[in-house]
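Structure, as structure tokens:
One protein chain omitted, others in place.
Chain lettering (A and B) follows the sequence in which the chains are written, and residue indices restart at 1 in each chain.
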Amino acid sequence: MKLIKLAAMATVLATGAAQAQDFPSSPVTIIIPYGGGGSTDLIARALANELGQMWDQSVIVENRPGAGSMIGTAFLAQAKPDGYTLLVNTPAHATAPAVQKTLPFDPKADITPIGMVATSPYLAVAGTAVQSTDLAGFVAESKERPMFFATAGVGTSSHFAAELLIQQAGIDGEVVHFAGGGEAQTNLMGGHADVYISNTASVMPYVNNGQVKALTILGASRYDALPDVPASGESGANAIDINSWVGLFAPGKMDPALVEKLNADMHKAVASETFKKVLADNFVLPGSGSAADFKAQVEAEMELWSTLATERNIIAE
Amino acid sequence: MEIASNLLLGLSVALTPENLLYCLFGVFVGTLIGVLPGIGALAAISMLFPLTFHLEPTTALIMLAGIYYGTAYGGSTASILLNIPGTTSSAVTCLDGYPMAQQGRAGVALAMTAFASFFGGVFGILVLSAFTPLVAAWALSFGSAEYFALMVLGLVAASTVSDGSPVKGLAMVVLGMLLATIGMDPQSGVARYTFGSLSLLDGLSISALAMGLFGVAEIITSVRANTGRTIQARDVSLRSLMPTRDDFRRSWMPALRASTIGSLFGALPGTGPTVASFVSYGVEKRIAKDPSRFGKGAVEGVVAPEAANNAADQTAFIPTLSLGVPGSATMALMIGAMMVHGIHPGPNLVTEEPELFWGLVMSFWIGNLMLVILNLPLIGLWVRLLTVPYKILYPAILMLVCIGAYSVHYKAFDVMVVLGFGALGYLMRIFSMPAAPLLLGFVLGPLIEQHFRRAMVLARGDFSAVIERPISGTVLLITLLVLVWSLWSSFRKRRQTLAAATPGPRIEDED
Partner (left out) sequence: MSRLDIRELAGGLFLTATGAGFAGHAIANYSIGTVTRMGPGMVPAGLGVLLVIFGLVVIATAFLQESRGRSIRIAIPAVILLSVLAFALLITPFGLIPAVVACVIVATLAEEKFDPAFSLKLAAVLCLIAWLVFVVALQLPVTLFAWPF
């Protein structure tokens, strides 16, 4: 009996390892849960390109937009965890479940986080109606004229980051929801809303064009890629220790050996010369850490946003 | 002079063999996509998007743009010949285009829409070339209060779109607005009428709605309908294909007005060719000497929406190129195509990448010319398509509609939406309720609601702030005036018809 169990275990381990070794032997699909052309889309396509060259297999990219990335994620959740269906997402993966309580899948059990592709702090940019150039000045200005925080929509990371900053920095402000980061920043440019918080990939193009001002990054200390932008920690908002990221995901219950292989391959792809350029263009740093590290971070963020949602009464009914 | 040198620079870029080839390819694919009901520009551009990574940025944009404005040329073909819109922005063209086809003037309608599309396109290009920085700055000044006011004006202007009972027309607008509330409310995050369905969270797909309401419903009505559908081949002589001088005379002012309206809505992110087509049709019908001609084959009813949607497609590039802000999902792809090559659209684009900007602008001219040249001879082909027996045609259309709906999200759900709206559309025909106003309400409703609520948030609950802002205040005033004028003129008409109907001593005309 013991021998049979041992043999069974050995077979499972062997096939798992064999699966990981053979992978990939046919085309892989990476799902992007957003419409084409956005910053996440372009980063994901670059990653797909790199992986494709590394694996000598075609890595196809599929856009499946909707429900704040939940439509694409729902599709991932019901795919087989054999590594041939993957997904690239931002912290929307953690913020959307905090607002959408009736998802057709379990965001923790049905999804396997593989690793962090890139990371950057959240950057708050200010529009034409704002006079100040740093957080301290902004807080003071908000006492005179309550500020409007533009968001890309209810339950987006820009929404949650705004709520976090309002709470931590003691700003007199309220959120205004727009349909996407583009509309949010347009309103900033037109002076209708005041500030927008998002990852560097989304906002830096507008900062570089001079259309919006980089106000502060959300974090304890300055960001290497943007040394001239003050940190919110410098103005006393020290409790913010959360960064934006782009991550790779797979369906749940994936074989650990395969998870490790994907994590390792992903890091290799990100370290390539061509991908370095993509990182630099978007003012993001390469992600690091094992799949377990990433999973822990994602789940911690899910907790954080869920708590914040309740505290700040984000889910209207 | 600077303009001249810019245009020459643009021409030198646009006229390279590679760019010409990709332009031709783009406009050809665009026309085909436009003609096919169910599949829209977004699907085609999404599919060809990866190709752009291997092309020069200017070439990539020329091709994608060609597809985009190309669809606005082809969309009217199915509207006129089959009463089924090829693109949502051509839905309004069904109203007068199809009656024209039934009167044997299909060729005329197709020719006039080709000319109108060219007129609108050229107008849009001129606005783009000469006024981009101005228009961009003006678009920025449009906050939610201004959008709200403009959308209300658009609703009032377009509300005359249908014939028949005004009560039913308005009821359909309201129904359309109600259907648009299905989904996650952007201002509060509450899921309205979704009953737990994730697929409904983003609302009903407009193309599935339009295909069901106009396409499937039309097929249900027309199958075995014995309305003399098949036109004999010999009826389609070359002369019958040519518009008369009268047609042209009637058309150029509507084309001009519609192009202006189209340019306006196109340049504002978030609104576009569909709204423009409705509003311009409504405006023409209102100011026409004999509005009763509309809906029965008035050439203005075909020229106005087609000029408007083409103008809107061209000016949609203004916020895209000069602000870097996508006004629609399709424009987001255009921006993506630029970003991949490290080009960041924005106010500096015209000065930093003049070859790209002017090359693109000149390619628009060339593309529009190509489209007119492509489309005019094709008219004979399309009209001959009418001679194909309906029993072969309608399964083909059903198949196209199904595949088109499926291709939006690759989910059977969207096909079910088509089914639902097909049933609704047929029901509405039984009840004599017009479909076009429903589409109008569906498109404008969310814009009006969201912008109003957001304007209220930004004004901290003070509606007078909306009225006091210069642009929104003026627009609301104009809306009020239009409402008053239309109420008064319909009142006057009622009095006239009553006076004519009642027998009595013969009084010479007083009015």
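Keep this in mind: contacts are C-beta pairs under 8 Å (C-beta built on N, C-alpha and C of every residue); 3 or more make two chains touch, one makes a residue touch a chain.
Being a predicted model, the structure only gives us computed values, none of them experimental.
Chemist: In the full complex, which of B:Ile206, B:Leu419, B:Ile467 or B:Val482 touches the chain missing from this view?
Modeler: B:Leu419
Chemist: Which residue from B:Ala43, B:Ala137, B:Ile206 or B:Ile471 sits in contact with the chain not drawn here?
Modeler: Missing-chain contact among the listed residues: B:Ala43.
Chemist: Out of B:Tyr98, B:Phe294 or B:Tyr394, which touches the unshown chain?
Modeler: Within the whole complex, the residue contacting the unshown chain is B:Tyr394.
Chemist: Residues of chain B in contact with the chain that isn't shown?
Modeler: Missing-chain contacts on chain B: residues 29, 36, 39, 43-44, 47, 165, 167-168, 170-171, 174-175, 177-178, 181, 185, 187-188, 190, 192-193, 216, 219-220, 223-224, 391-392, 394-396, 398-399, 401-403, 406-407, 410-412, 415-416, 418-419, 422-423, 426-427, 430-433, 445, 449, 452-453, 456-457, 461-463.
We adopt the following convention: only the chains that are shown with their structure count from here on.
Chemist: From the C-alpha centre of chain A to that of chain B, how far is it in Å?
Modeler: 36
Chemist: Given the complex with chain B, which residues does chain A contribute to the contact?
Modeler: 35-39, 41-42, 45, 61, 63-67, 70-71, 74, 99-100, 102-104, 148, 153-155, 174, 176-179, 182-183, 185-187, 189-190, 192-193, 205-206, 208-211, 281, 314-317
Chemist: Can you tell me which positions in chain B touch chain A when the two form their complex?
Modeler: 46, 49-50, 53, 140-144, 184, 186-191, 196, 198-199, 201-202, 269-270, 319, 323-326, 329, 332-337, 339-340, 342, 344, 346-348, 409-410, 450, 454, 457-458
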